[in-house]
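Apart from one protein chain that is not included, each protein chain of the complex appears where it belongs.
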Amino acid sequence: MKMNKSQPQFLERAIYFREELSGDYFILWIWDEALGKKCQPGQFFQIRAHYSIADAEETRSLPKLFKPISIYDNAEGRIGFFIKKVGAGTNALYKLKAGDLLELIGPLGNGFPLVTGRKILLVSGGIGYPPLWYLQKKLIKHNLLYWVHGGSGQSDVFPCDEVWTEDGSFGKKGMVTEGISKLIAEKKIDLVYSCGPVPMLKECAIITTELNIEHYCSIEAYMACGIGVCYGCAIPVGQENDWNYLRVCKEGPVFNAGEVLWNKF
Amino acid sequence: MKMNKSQPQFLERAIYFREELSGDYFILWIWDEALGKKCQPGQFFQIRAHYSIADAEETRSLPKLFKPISIYDNAEGRIGFFIKKVGAGTNALYKLKAGDLLELIGPLGNGFPLVTGRKILLVSGGIGYPPLWYLQKKLIKHNLLYWVHGGSGQSDVFPCDEVWTEDGSFGKKGMVTEGISKLIAEKKIDLVYSCGPVPMLKECAIITTELNIEHYCSIEAYMACGIGVCYGCAIPVGQENDWNYLRVCKEGPVFNAGEVLWNKF
Amino acid sequence: MEQILNPLQTSLGRLKVNSPVTVASGTFALENLDFIEQDHLGAYVCKTITRYPKKGNPPPRLYETEAGLLNSIGLQNPGLDKFIAEDLPVLRETLTVPLIVSFSGSSLKEFVQMLECLEKQEGISGYEVNVSCPNVENEGIAFGIDPDVVNKLCALLSPLTERELIVKLSPNVTDIAVIAKAAEEGGATAISLINTIWGMAIDYRNGKSRIKKGIGGYSGIGIKPLALALTYRAAQAVKIPVIAMGGIYNWQDALEFFWAGASMIALGTANFIDPLAVDKVYEGLSSFCLEKQLKLKDIVGKVNK
Partner (left out) sequence: MEQILNPLQTSLGRLKVNSPVTVASGTFALENLDFIEQDHLGAYVCKTITRYPKKGNPPPRLYETEAGLLNSIGLQNPGLDKFIAEDLPVLRETLTVPLIVSFSGSSLKEFVQMLECLEKQEGISGYEVNVSCPNVENEGIAFGIDPDVVNKLCALLSPLTERELIVKLSPNVTDIAVIAKAAEEGGATAISLINTIWGMAIDYRNGKSRIKKGIGGYSGIGIKPLALALTYRAAQAVKIPVIAMGGIYNWQDALEFFWAGASMIALGTANFIDPLAVDKVYEGLSSFCLEKQLKLKDIVGKVNK
């Protein structure tokens, strides 16, 4: 296993391609080979639609925070961000067209530990999908993989091995975590990677802890700086009687699921 | 002389035509015959680019105040707003295209007193031009008119009888107020209407007071409500020892220049 | 599904009102009724009046900042006598909803005198005692910052009236809970907050203050987080109803204040931003309650962390 870290950069890059997906999902692609070489699965960028003070004076908008977005794909310098429009920040990104400028800070965070020769279960929920895509591309050659993904309806479903929807509109009906114990047994899984909303990760962590299976999860948190400065993104990690708030943007976003104090959230 | 007042309305109207002029000037036209019938020269509207709360949630802009804009022209229901882009509010108006929605409150204010059989001097400075255009159209049949207009340079100059620019790039060089005394004498002026920045109006008022000539000026003030509610637009009017703050949006924007306490600004 | 008849009905002390939406003193007058449905207002609050006429502050009095409005009106008003003689009859004539008269004095005695005078007038449902205007010196705000003075003022006024006695508090204090409590203990039947906070803006090019007096009162969306925090604090401290205001522009904003503990909310700067604000907030709250099948009253103070 190795962890990769590199100095984050602040960059402005033109969007060279924009893909519209189902529902409120879309992908923004930038092209930067040098940057691509620094990126690891599980890392993310703080991104934002280009903002200039001139905009502020001329129009009536105020500058807002960057938004943390995972690296979805990274091949030959083409870096993709797979985004769901949920609020003002992601909506501003949604409106961008090819050629428009994106502001980026990154790559950020620790990324997933990479392994070989393992039997791996990937579990994603909703917008937890993108980082696992990049991860499975790196893992697939030297490991056995099985990927389950859950969403609320059919527009939240993307390519993988097994799909769950809450409303049953596609794949199996229910929460993606429902089938995990059985899958782990059936497929002799010895490592789990997960990404999604905290309740899902917690559910997953309870199962893997019980079965004593190694499990890395990528956690979401509201962020301001993204670079470890503000301590705004902290989550409780450690043992019940010896723990601390660690920064999702710096010590994370990937944590050993067994070390996260899910009850202190 | 008569003063006209009518209940202001809140309306949304599509822009049916947009004219781009020199410099930062442009004209927005709307079409509403019933509304046009209620308007008088010197009155104004509070106007704003259409804003919806959905915009606020979806984008990153905050709603802002309406901006007071004079009625520039009003003929057969075609109402024109002649606007200079100077800041965020007017810039938002500048960006509108034909078909876009305008929010309007009006007509507002008292308007100019209308007369017959007089020898009239019209004095405008900069963005004081538009209300005098509408005024002269109403006065021209039954009065003798002479219109002097001043601006900082040639892009601030519009059709009238005599032009002054501060930089001398067009017409006479200097402040428009410089030639007024002479004109009043030469043309036997017995009534002055003025509109422009306060220093210009003040200068003008000093001259007309000295010559004892009737003078109505339309005054600019920063506004919030535009309908007489907030008392934000007040200016000092009356005699040195018996005066009050009157509202530009309600008791004005047209005042008897001799009654404005120019030294209390 | 059972239908809730008027999910927005609420009460302000003894006063039953059909809407929890009211307006902030100084930002709404009869002119505004041209734009909205009067029935959407729970009460009508007039601009603060003082014992004697007030000219107010020199212009410029207004400046819009990135996220709100600075004002320096300085309580320009015709004074109590003219208000009673000229304005009150028109208000009585026009209003179908309860009238709350906002007033401010320069001494305890003057407050008492004004209340006594107003008590003789019909058509008034309550008072908003303004002890919090940041735009006048030695008046208003001087009272609002000292809990003992606020307590004494309320103790003097409350025995003199059966009408609602609302005290409007200043946010420019170290601990609003203490002042709110002082008002309650003195006999106020409700508190309202917040008045504007201190604010200033300067033309960066030449150093000219955007408003003549330098410091003015800051209102609008930029003060909403503070208003919400103070509403929560005050509501935790007292049992009497809280009328909340400060940066409420839409029904979603309004809901935040109900959750935080407000029984009613008032729209101030929003009236300038959108002449239809009262209607839109009323309708938004209505739809929310109908959709969720709840009475607005039931969520008051139910914020969870």
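A, B and C label the chains in the order they appear, each numbered from 1.
Operating definition for what follows: a residue touches a chain if its C-beta (ideal position, glycine included) is under 8 Å from a C-beta of that chain, and two chains touch if they have at least 3 such contacts.
Not measured: the values here are computed from a predicted model.
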item: Candidate in contact with the missing chain, chosen from C:223, C:243 or C:289; value: C:223
item: Per the touch definition above, residue among C:38, C:106, C:121 or C:209 touching the missing chain; value: C:209
item: For subunit A, residues in touch with the removed chain; value: 7-10, 51, 53, 56, 62-66, 105, 221-225, 227-236, 244-245, 264-265
item: Hidden partner interface residues of subunit C, rising order; value: 65-68, 70, 145, 172-174, 197-202, 204, 207-209, 212-215, 218, 221-226, 228-230, 232-233, 252-253, 255-256, 259-260, 299, 302-305
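As a convention for this text, only the chains that are shown with their structure count from here on.
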item: Most remote chain, CA-based centroid, reference being subunit A; value: B
item: Leading chain pair when contacts are tallied as C-beta pairs; value: B-C
item: Approximate Å spacing (C-alpha centroids) for the pair subunit B, subunit C; value: 34
item: Subunit A and subunit C: spacing of chain centres that average the CA atoms, whole Å; value: 46
item: Centre-of-Cα separation between subunit B and subunit A, whole angstrom; value: 56
item: Subunit C, residues touching no fewer than two other chains; value: 66-67
item: Per-residue multi-chain contacts in subunit A, two or more chains; value: 62
